[in-house]
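Can you keep this structure in mind? I'll have questions shortly.
With one protein chain held back, the other chains of the complex are shown just where they sit.
== chain A ==
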Amino acid sequence: MAWIPRFITFTGLVLLAHAGYSAQEHAALASTTAQHSNQAGTSTSLPIDISIETIVATMAVCIGLVLNTPNLRPIQWNVWAGKIEREGAEGFRDSSGAVEKDYRGNPFSTLESRPGFVDIRKQRREFAEWAKSEST
């Protein structure tokens, strides 16, 4: 389902390019007409269909971009961290179903596994006893 926002955005951009080209052609035509006809004050305002096309194209691109934005995060840290702890990576899927790129997992992982606080002497002693029991 990830292609729907992109398709909307692309359609809107094509429409916008077409509207821009039409407006430019209209401006060029209007200036030439004004040169060749001697009467001043000819109407050079944009035709209504180009205006409508521009507005519709803008709205389409806008909807496509909004649908394509990644999900928002709860601003309160405890709500956000609670969501991560309850749902894990499942709660951070974007519209295409893939896990978001900047999903980092537990925000407290640096606090929960601090290498500087590991009791290395105890682990070394346990390893020595295990190695001794294996060798006998």
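We take it that a residue touches a chain if its C-beta (ideal position, glycine included) is under 8 Å from a C-beta of that chain, and two chains touch if they have at least 3 such contacts; residues count from 1.
We take it that contacts and distances are computed from a predicted model.
> Would you mind picking the UniProt name of the chain not drawn here, from "Small ribosomal subunit protein mS29", "ER membrane protein complex subunit 6", "Putative lipoate-protein ligase A" or "26S proteasome regulatory subunit S3"?
The record names the chain that does not appear here as "ER membrane protein complex subunit 6".
> Have a look at A:4, A:66 or A:98 and name the one touching the chain we're not showing.
Missing-chain contact among the listed residues: A:66.
> Extract the touching residues of chain A with respect to the undisplayed chain.
On the chain A side, contact with the omitted chain comes from 16, 19-20, 23-24, 27-28, 31, 46, 50-51, 54-55, 57-59, 61-63, 65-67, 69-80, 102.
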